[in-house]
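A quick write-up on the structure given underneath.
Every protein chain but one is kept in place in this view of the complex.
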C-alpha cells in the first residue's frame, strides 16, 4: 500500500471501522448492515456511527433482540448474493446464536462442496477491564478460532482495523471481525494512545492471515493480540530498561494463525511468552505454544510462558478483575522468569 | 474401590450409563432427567434405556425441541435444590443452548459468590466415524473445555463411564458428561471390544479430574480420549511389534486436565503425541502440548506431535471422513516420525 | 377438482410419485451392507436416513406455486421438497452415495443438500433453516423482486427459539416469507401433544399478526389452495404466513428406528388413506387423465429414479485428499 501523506488522518478505532464500512457501502450496493442499535445509535461501541444518516434504514437495519433470527437471516441473504455485515453486540452473547454461526455460517460452503458462498462479516465487540463482569467482558477468541470454516481476526490499531475490515468485507468467506471495546477510542472509556492512529483516507486492505511484528527485539518473543499487544508493548519498554530486548508480535489473525511470523521470531529470540485476554485453557496461549512446541521445538531455549485469564469467569469488582486480566506488569514478571531459566 | 468378584458384570457403555442413573435415582429423589427422546425411547444413544419404565414420566421427562428452554429450566430447578440430569442429544447442537450453558450454568456459582449451587449433569453424545456428516459427528471437547466453571469429562470404558457418571451426579457443580456414540456398545453401530467391559454392580465413583495410564511404556507417551484412546491402544500394539513401547494415557477429564499424570509420563518417555477427535486448532492437542511445553519442557527430547481433525468440517462421504479422523495407522506413523527425530 | 388447473394437479401427482418412488427405492438400497446386522455406518449409503414417505402433499402443494427464483429451505427430512423444487435428481442421489458427482462432491450427504441453481437448501439442525429463508425473503424484498422464500419444518421445530425469532422478523419486516409446518404427529418419539402447548401451530400466527392456515387430512389439493393464497399474498407484499398441514410419517424417524414408542396399528391405518393413491383416483374419476396416461407417467418416473440410482452407483468416490478442500473459497 502506497501512502500519500496528505491523505492520512488520525482516527480512532471506531471511526476507522465506520469509514471502512462507508467506503465499501459506497461502491457496493449489495452490502448492508444488521444488528441491535447499529442504526441511529451508531452501534453501542461506535462501529457504525454516522452510517444510518448516510445510507438510511434499508441498509443500516436495527433488529430486535433475536440474534439467531437475524444472524441466520444474514446467512440466507448472503446465499442469495447479498453481502451482509452483521453485528453481535458483545461477543459474550454468542451463545444465543452459536448454532447459526458455527453449524451454518462456518460450514455451508464446505457442506455444499463449495457451491454456496457466504460473504458475511460478523462484527463483535470483545474485551474487559472496565468492570462489566462475567457476561460482558470476555474475548472468546478461541471459542471462534476452534471452529473450522471461519476466518477470525482481531486487529489492534486503527490502521489495521480499517484495512482488515475492508479485506473482510471483500472476502467471499464468512469473517468474524472482533473489535476491542477499549481500542475503539470512545469518549466514555479509557483513553489509550493505541486507539488513535494514522489511517489513510483511501480504501486499502490488510491481509486477514498475517501477524505483524510491532516491535523487534532479540531476547524474547511476546505474542499478544489487541489489548495484550498494547500491554506487551508497554512491558517491552520496561524490559528494555532492564536490558531485555523483547520482540512483540501482534497476532491480528486468530484463525488462521500466521505460523511463519511467530516461528521466525522464536528462531531468533529462542524464548516465547504468549499473552491472552481470553481464558487460559484451550486458548491462544495453548495453540501458539503447541505450534512452536511441534514446529519450532529446536528454536526454544526455555519453557514457553503462558499468561491468560486463569480459568475463572471475569469478576466484577475492580480489584478482582485486575487480578485476572494480564497486564504489562505481569508480562514483565513472566518474561523475567522466562529469560532467567 | 473394593471389587467383589460375583458382583461384576460385563456391560456396554450405554448400560453402564443407565445403571449409574438408576442407582443414583433410587437413592435420591431430587434427581430427574430431561431431554429429547430420553423417555420411552431411552435416549437415542441408549443413555437412559429402561429408566422411563422404572421411574415414570415425572422423573424421566421428554421435552420439546427447546434446548435453551429446558437446559435453562435445569438451571432454575437446580438453583431450587433439585439435581437435574439433562441431555443435549448431540454435542453438535450445543449452539442453540450455549448461552445457557456457558453464561449461566457455568458462571452462576461464581457470579453469586458461591451462594447458588448448580448440581447439574449435562449428558451429551459426541463423535463421528459413521458418516453422520458435519452437523452430527463432532466432539467439540475444547469448545466446552475452554469455558471456566464447567467440569468436562469424556470417559472411554464402561467402568469409567459408570463411575464418572455417578461422581458427576453426586458433584455439586455442573458437569458436562460426554459419551462417545461408538463406545456405547449399541447394536446398530460398530461393535468394539472397548465398548463392553466389566462393571461392578454396586455404585462407585471414579474421580472427575484424573487421567489414567491404560498401557504403560517407556518410549513415547500417547495421550488420547475416548475413541482416540482406543485407537492409541491399537497403535501401541502395532508399535510394540516394531520395537516401540508406547505409554497410553486416557485423558478422561477434559477440564480440569490432570497435568500430573501427563507430565510424569513424559518425564519418563521424553516423547509426546496427543491425539484428538476434535479440531486441531485450539483443541486438546493444543492445550496438552502447551502444558508440557511450559511445565515439562525439559522432559522433552523431541518436538511434540499433534494429530487431530485438520480444521475442516467433518465430511459425509466415508472416504473423506476416514481421511480427517485420526486412527491407529496415523498414530503409528506419527509416533514413528516422532521417535526417529 | 375445484378449478385447479389440470396441469398443476398432474405436476403435483408427478412430484409426489417421484419422491415416493425415490424413497421406496432408498429404503431398500439403504439396507445394502447393513444386513444381517444393521450397522448405521455400513454399506454404500451410511449415516442417518430420514425418509418422507407419506409427507409428499406438503411439498407438492406448496412448491407447485414456486418458480426457480423462489427459495426453499428444508430439514433433515428433505427429499420430497428437494424433488419438488427441481433439485437435480442424479446429483442428489450421487450426493447421498457420497460420490464426487454429488451436489456437494460427497461432502454434504442426505441431510445437507444444496442446489443453488434452484435455490434449495436443507440442514440437520432442527429449526435452523427458518432464519435462512427469512434472509432470502429479505434479499428478495431488498432487490424489489416478487420472489418468495419458504421454510419447511416439522411440527417439532415450531417449539424452537429460531421459529419465534424468525416469524417475528418476517412479520415485522413484512417479508415474502412462508413457513410450512409438516405436522406428522412425531418429533422422533415425542408426540405433538407432549411437545406443543397448542393443538395447531397455525394459531401461533396470532403472535406475529400474520395469517395462519391449516390443512387437514394430508390433502394435497387443500394444500394447493391454501399455499396459493399464501404465496400470492407474499408476492403482493402482504406479508408472511404460517401453514400447518396434518401429514403422516409412514416410516421410523430414521431408518433403523425400532419405533417402540408408536402403536403398531398407526401406520397401516395411515397408509390406507395414502394421498398419492387418493390423488390418482381423483384424477381419474374427474376424467383429467386416463389410467393408461398415469401408468405412463409412473413408468417415466421409475425410469428417472432408476437413472438417478444408476448414476449414483456408477459414479466415483472423491479422492481422500479432497476432504481438505472447500473450507474456504
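When the chains are written out, they are named A, B and C in that same order, and each has its own residue count from 1.
Please note the rule applied: contacts are C-beta pairs under 8 Å (C-beta built on N, C-alpha and C of every residue); 3 or more make two chains touch, one makes a residue touch a chain.
Note that this is a predicted model, so its numbers are computed, not measured.
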Omitted chain - touching chains that are shown: A, B, C
Hidden partner chain, touching residue among B:73, B:192, B:213 or B:240: B:73
Residue among A:132, A:218, A:258 or A:295 touching the omitted chain: A:132
Where the unshown chain meets chain B, residue by residue: 32, 58, 63-64, 66-82, 84, 99-100, 103-104, 108-117, 148-149, 151, 172-173
Residues belonging to chain A that touch the chain removed from view: 36-37, 39-41, 44, 62-66, 68-69, 92-93, 95-96, 129-136, 187-190, 310-313, 315-324
Missing-partner contacts on chain C, residue numbers: 159-165, 167-168, 171-172, 194-198, 203-204, 206-210
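The rule is short, and it goes like this: only the chains that are shown with their structure count from here on.
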Chain nearest the overall C-alpha centroid of the shown protein atoms: B
Chain whose mean Cα position lies farthest from chain B: C
Distance between the centres, which are taken as Cα means, of chain B and chain A, whole angstrom: 31
Approximate Å spacing (C-alpha centroids) for the pair chain B, chain C: 36
Overlap residues in chain B, where contacts from two or more other chains coincide: 68, 92-93, 95-96, 133-135, 311-313, 315
Per-residue overlap in chain C, given as positions that touch at least 2 other chains: 104, 106-108, 112, 123, 125, 128, 161-162, 327
